[in-house]
Structures are given as C-alpha cells and as structure tokens.
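The complex appears here without one of its protein chains, the remainder shown in place.
Let's turn to chain A:
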Amino acid sequence: MNSIWTIARKELSDSLRNRWLMAISLVFATLALGIAWFGAAASGQVGYASTPATIASLASLGIFLIPLIALLLAYDAIVGEEEGGTLLLLMTYPLSRSQLLLGKFLGHGLTLALATLIGFGVAGIAIALLVEDVAITNLAIAMFRFIASTVLLGWGFIALAYVISVRVSEKPIAAGLALAIWFFFVLIFDLMLLGTLVASEGKFSAELLPWLLMLNPTDIYRLLNIVAFGDTSQLSGVLSLGTDLPIGAAGLWIGLVLWFAIPLAAALLLFRNRRI
C-alpha cells in the first residue's frame, strides 16, 4: 500500500509542478461559468437558462474534453517510464507491477478528480451565489451528479490509456492510439450507431439497440446527466434510444464504474505479461 501511495504521490506532485492540475481546473471553471452565463443566448437573452439545460450543455462539452484530458494525462504512464529507463529500475525495487500501475492510477485519478471538483465546484458555488432564484438543492444535486459522473468518465479513459501504454513500446505510437480511441468513442461510435439505425429500417431488434449505448462510456455519461431530470426532450440523436433502456440511473452508474474497472483490470493483466 505504501509503495502504491509513493507512486501516486509522485504523479500528483508532477501534475502540480507542470501546472496540469491548475490548467484543467481553470478550463473547467471557465467553461462552466461561460455556459451558465450565456446558456440562454440561443433563446435571445443573456443569463442563466436553467439547471437542467446548463448541465446538459456541460455534459455535451464534457464528452469532448474529459476523454481527451484523461488520455493525455495517462497515455505515457508506462511507456514513458520505459523510454526513460526508469521502468526497468523500478521493477528491481520492492514494487510489483500491479502496485506500480495502481499507484499511477491513483495519482492520475486523483489529479483528474481534484481538477474536476475544483473547476466545476467553483462554478457551482458561483452560480449558487450569483444567480437569483436558483433552486440551491436542485443545483447541488445536479452538480454533484455531474462531477461524480465526470470523474468516473475520466477514470475510464485513464484506464483505456493504460491499456495502450502497457502494450506499445514507443511514446508516439501510444499518443496516436490514444487519439484514435478518443476519435472512436466521441465521434465515430454515435455515427455508426445512427447509420445502423437508418440502414436497418427498424428491422434491428428494438430491445437490443438501446443496450448498444452502454458500449460507449460517453453516451452513458450524457444519458446519466440528462435523463436524471426526467426531461427527455434534451436527448437528441442516438441518445433518444436511451429512453428505451430498461435500466435506471443506478444501471447507468454501474455502467460507468464497469467502464473504468474492466479496462483497468485488462491493463493490469497485460502489464503483468509484458516483457521488461
């Protein structure tokens, strides 16, 4: 446990040193405040639209940003150590491969969680203080749900980045694959799903189709933050399939947790079999 924390601690202090933590927090806070203040611009006025609309906009932006940040943070976790020659050295220390990877995950995961909490937390507090007649409890619950799901989504992509990082032997390849993963889940997947929907002309099993959304953590994340308000009019495109999903919010939460637990387990397994 001690060595896991030692590794995590180094990652955390690294992200403090290279200003990652600060930069991500700042980006999150700016985005959240910007969306809150100009959320109603589409309807011709400046000001706070509503909590559900704000969260929905934030979530739509989140699916682009969070995976990208998580992948950038973690793609060189193992392959970077190997290129510097420190992986070999670390493995001669009383430290197992699992401990090293879990330590990295703890460090990167905490960095992302802290940045999310600080960035969106500050924005949430600002909204609560500055916007008149906003329902504080509703806002707090929505913000909490948003932050928690954002953290889980980020962890999922950190774990996916590790799967790459333990498999490849060069940093640029890892970076390329990380971008490919981002591209696939954020852009390609929904297009493919939409294409399938249209092409099958309704012949595709109507019960199976909604479950396909569970194959993409960013879709789960969006569903979670929009469906929770009971207002499904915000669901656009393939997400409207989500209304047919026979699982409630708890199922979506479990889906997000599985999306970081399974890739992490896979990364651990692959790392154990890697030749050093």
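Operating definition for what follows: a contact is a pair of C-beta atoms (placed from the backbone, for glycine too) under 8 Å apart; a residue touches a chain by one contact, two chains touch by 3 or more; residues count from 1.
Just so it is clear, contacts and distances are computed from a predicted model.
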{"item": "Among \"CbbQ/NirQ/NorQ/GpvN family protein\", \"Na(+)-translocating NADH-quinone reductase subunit E\", \"3-oxoacyl-[acyl-carrier-protein] synthase 2\" or \"Cu-processing system ATP-binding protein\", UniProt-listed name of the chain not shown", "value": "\"Cu-processing system ATP-binding protein\""}
{"item": "Sole contact to the chain not displayed, among A:84, A:172, A:195 or A:248", "value": "A:84"}
{"item": "Where the unshown chain meets chain A, residue by residue", "value": "2-3, 6-7, 10, 14, 17-18, 83-86, 88-96, 275-276"}
